[in-house]
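Missing here is one protein chain; the remaining ones are kept as they sit in the complex.
Now for subunit A:
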Amino acid sequence: MAEVETTPVEQARHVVYCGVCTLPPEYCEFGGTAKKCEEWLKENDSDLWDKLYSEDALNANLSTLSVSAQERAAKDAAKKEAKAAANEARDSERKAASKVLIKRVERNKRKYVTVVIGLEVFGLENKKIAKDLGKKFATGSSVTRSPAGIEEITVQGDVSDDLHDWLLEVHGKKIPESNIELIEDKKKKKSEGPV
């Protein structure tokens, strides 16, 4: 790679990894997101980009394979890429459609717990968030499995509004505001509407 000393050394080599597919850039073409990887590399490490994507390099790659093998490889790559793209589209669609629910559940007349559902769709880890929330609000906070089999975070106390703000502040990049919904759990009249 670009910044690696040529002499064998006692030191660890530092290898650049692609920011898109995490492989070393020379293997990006097999990762399924080759286009994006190329753009990323061009932006982040132009030296390496020159080395890997210059015309000579591309031609050298192709010349070592027989024509039929080339065709097959190209077909395979295209298929992989399409699959990756479809995957991504589906993922973002799912994200757009799903909502994070913040529920306030009455536990005992004036006592409440706050239940959060649906964080994992947005790439957050329930367990970690639960820990963070416990620290943030200084209350008990745990991941529980609801009767329906869905994982949810239960935070003791009524912290729904604060939680909403906290989510936006800390993980606002991952979750659009419109996808967070505050719900008051039944029985009681609606006192505070969704923010």
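Here, a contact is a pair of C-beta atoms (placed from the backbone, for glycine too) under 8 Å apart; a residue touches a chain by one contact, two chains touch by 3 or more; residues count from 1.
By our rule, contacts and distances are computed from a predicted model.
As stated in its UniProt record, the chain not included in the shown complex is "Translation machinery-associated protein 20", which appears among "RNA polymerase II transcription factor B subunit 2", "26S proteasome complex subunit SEM1", "Trafficking protein particle complex subunit" or "Translation machinery-associated protein 20".
Within the set A:Leu23, A:Leu101 or A:Val121, the residue that contacts the chain not displayed is A:Leu23. From the options A:Asp76, A:Asp91 or A:Asp165, the residue with contact to the unseen chain in the full assembly is A:Asp76.
In the full complex, subunit A makes contact with the omitted chain through residues 1, 8, 10-15, 21-24, 26-27, 30-31, 60-61, 64-65, 69, 73, 76-77, 125, 127.
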